[in-house]
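Missing here: one protein chain of the complex. Every other protein chain is in place.
Naming follows writing order (A, B and C), and every chain is counted from residue 1.
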Amino acid sequence: MPDQTPDTVTATSPDLTAIVLACTLSPSPSDSSSIKLGTEVLDALHEHGVQGGTVIRVVDHDVRFGVSDDEGDGDEWPGIREQVLAADILVFATPIWMGQPSAVAKMVLERLDNEIAETDDAGRPLLSDKVAVAAIVGNEDGAHHSSAMIFQALNDVGYTIPAQGVTYWVGEAMGSTDYQDLDEVPEKTAQTTATVARHAAHLARALRAMPYPAP
Amino acid sequence: MPDQTPDTVTATSPDLTAIVLACTLSPSPSDSSSIKLGTEVLDALHEHGVQGGTVIRVVDHDVRFGVSDDEGDGDEWPGIREQVLAADILVFATPIWMGQPSAVAKMVLERLDNEIAETDDAGRPLLSDKVAVAAIVGNEDGAHHSSAMIFQALNDVGYTIPAQGVTYWVGEAMGSTDYQDLDEVPEKTAQTTATVARHAAHLARALRAMPYPAP
Amino acid sequence: MPDQTPDTVTATSPDLTAIVLACTLSPSPSDSSSIKLGTEVLDALHEHGVQGGTVIRVVDHDVRFGVSDDEGDGDEWPGIREQVLAADILVFATPIWMGQPSAVAKMVLERLDNEIAETDDAGRPLLSDKVAVAAIVGNEDGAHHSSAMIFQALNDVGYTIPAQGVTYWVGEAMGSTDYQDLDEVPEKTAQTTATVARHAAHLARALRAMPYPAP
Partner (left out) sequence: MPDQTPDTVTATSPDLTAIVLACTLSPSPSDSSSIKLGTEVLDALHEHGVQGGTVIRVVDHDVRFGVSDDEGDGDEWPGIREQVLAADILVFATPIWMGQPSAVAKMVLERLDNEIAETDDAGRPLLSDKVAVAAIVGNEDGAHHSSAMIFQALNDVGYTIPAQGVTYWVGEAMGSTDYQDLDEVPEKTAQTTATVARHAAHLARALRAMPYPAP
C-alpha cells in the first residue's frame, strides 16, 4: 500500500528552482572553473523546466566557520541559507585541492549540519524533498572522493541524491590545466552534465508530487 | 513543464521488493552484525508495504573479483545480480574494518561497476529507478566514511539515494563490542533504521510512479 | 650501500620542537576538545625530550582561504607558516564534523599545499625531515577517515608519518558527548597518545640524524 497518492503535477505547478553554491577559494573577479561547471549544470537544468537559479560564490560573502544557522556578528550565512531553503535543487560546485573538496566546500557543509534538526510543521527536516547534485573540477584527480564527501554530508542533512548525481572534469595525473582554460567542454563531461540535470530535475519534480511522509 | 505525468500508484500496483547484500567477511554459520542490521532495515521496509526480501550473505557464494557481469568458470555473481536487478530497493550492509567498508563490500561494488553500461530498451541504465540505502556496523568508528564510499559507488552505477539513507552503529573509540552482542538495539540506531526504511520505500514508490526519463 | 652515514645524535644536538595546529571551529575563549587532545600529545612529546611547543588555535587568526604562502592584505598565515617551518613535529589536531575533518583543518592543509614547491638549497622540500601526527576528536565517528585525509595531504607536501601516527577519541554512534567533558581521559586514548608521541619524537630524531638525501 502506498503511503500516499501523488498529486498530478501540471504545468500550473509552481516552477522548480535551483541554486548553485560555488566553493572556489578565490573571490571575485577571478575566473573560476567550479563556477563555470556549476553554471553549466544550471543551464542544463533550464532545459528541463527549472527556472531562474542563482550562482552564489560563497567566498565573496562573510560566511563564518560554525555549525549553527547563524553565527551572529555579521555572519552572512543566514542570507545564503534562506536561498538554499527556497531552492528545490542544490548544485554543489567545488574545486579539488589536494585530492579533496575545498575548505570553502567543507565550511558550507558544516553550516548545513544543523538542518537535520530543523523540521517543518509535520516534523520533517526542512531540506526534505530537495535534491542535491555535485559539480567538481580540478587540475587532476579527486572527483570521485569529492563527490563521496559531498553526497554523504548532504544526504545526512536531508538531501536526496539522484542517479548519477555528479558531473566533473579533472586532467591527467599531476596536470595543471584548468577546466576554464580548455578550448571546449570535453564531450564526456558535457554528456554527464546533461544527465545530472535531467535526473535532478526529474527527481525534484517527483518529490514535489510525492513528498516524503512525516515520521 | 514536467517531463511526464505520474501514473497513480494504487494498491493494485505490483509490490515493491527489496534485497539485502550483506558483506560480512565471515561465512555461515557465524553470527553477523551486518546481517542483523541489514535484516532490521528489511523488517522496517515491510512496515511500509515492501514485500519479501532476500538477505544474501555474499561470502557464502563463490563470487569472483572483477568488473564484468559474469567472470565465468562457476562465478556465482550472475545469480545474485539477477536478484539485485529484480529488486526495487538495495540494502547494502557492511561491517567496518580498519575504518572502511569490508573487502567483500568493495568486491560487490566492483561487480556492479558494469551496470552503468547496461541499458534498457529506452537507453536508461538497468538500475534506473532503483533506490539504495546503507546499513553499517563496526566495533568503532568508520560509519560515515563507509556510507560515503557506498553512496558514491552505487550512485555512479544508477542508484538513487533517499534522504538520510544510512543507518549504523559503532561503539566508542577503540572499542570491541559487536552490534549483535548489545542487549538491545540502541534507540538512535532503531530510529534511524525506521527513517531509512520510510524514506527508501517512499522514494522507490515515487520512482515507480515517475520513472527517470530516457536520455 | 647506504646513502649516508648517520651523525651521532647527542645531548648537545639542538632540541627537537613541536607545534600544534588546532583546527577547532570555535574561537577563544570557548573550550575545545581538539585543543585538549592536541595539548595532551604535546605533553607526551615533552616526556621524549621535545622542547617547548606552541598550540596555535588557527581560527583565532585571520587566515585566508588559498593555496599560496601569503594571500596578502593582512593574511596571518605567513606568521603561522614560519612557526610550522621551524618545528620538527607537527601535531595536527582537528574536531570531526559530519564524519570529516573541520573546514579549518582543510583550510590549513590547503595553505600548506604550496610547500611541495618550496625547496631548500639542496633542492629538497622545506618540510623534508619533519614529522606529522594527528589528534582527532568528535562526538561520534569519523576519526579513521579524518586521519586518512590528514595523512594523505600532509604526506603529499613532505611530512613523514610515524608508525601509528594518530590518537583519537569518538563516542558511540550518534552520541553527543565531547571529549573535553569526559571525567577522565579514556585509557585507550591515553595509551595511543603516548605511543604517537614516542614514535613521533623518535622518528623526528632519526630524520635529524639522517636527513632525506637530495634528489
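Rule of thumb we're sticking to: a residue touches a chain if its C-beta (ideal position, glycine included) is under 8 Å from a C-beta of that chain, and two chains touch if they have at least 3 such contacts.
Since the model is a prediction, treat every value here as computed from it, not as a measurement.
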Absent-chain contact - pick from B:V55, B:A103 or B:L182: B:A103
Listed residues C:F65, C:W97, C:F151 or C:Y179, member touching the removed chain: C:F151
Residue in contact with the excluded chain [from C:A18, C:L45, C:V59 or C:A201]: C:A201
Touch list for chain C against the chain that is not drawn: 1-3, 5-6, 8-11, 13, 48-49, 116, 125, 127-128, 144-145, 147-149, 151-152, 155-156, 158-166, 194-195, 198-199, 201-203, 205-207, 209-210, 212-213, 215
Where the missing chain touches chain B, by residue: 25-26, 59, 65-67, 97-104, 106-107, 109-110, 113, 149, 152-153, 156
Residues from chain A at the interface with the omitted partner, ascending: 98-100, 140-145, 148, 168-174, 186, 188-189, 192
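What we mean here is this: only the chains that are shown with their structure count from here on.
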Longest centre-to-centre distance from chain B, chain (CA-based): C
Cα-centroid distance, chain B relative to chain C, in whole angstrom: 37
Cα-centroid distance, chain A relative to chain B, in whole angstrom: 24
Averaged-CA centre spacing for the pair chain C and chain A, given as whole angstrom: 32
Residues within chain B bordering two or more other chains: 144-145, 148
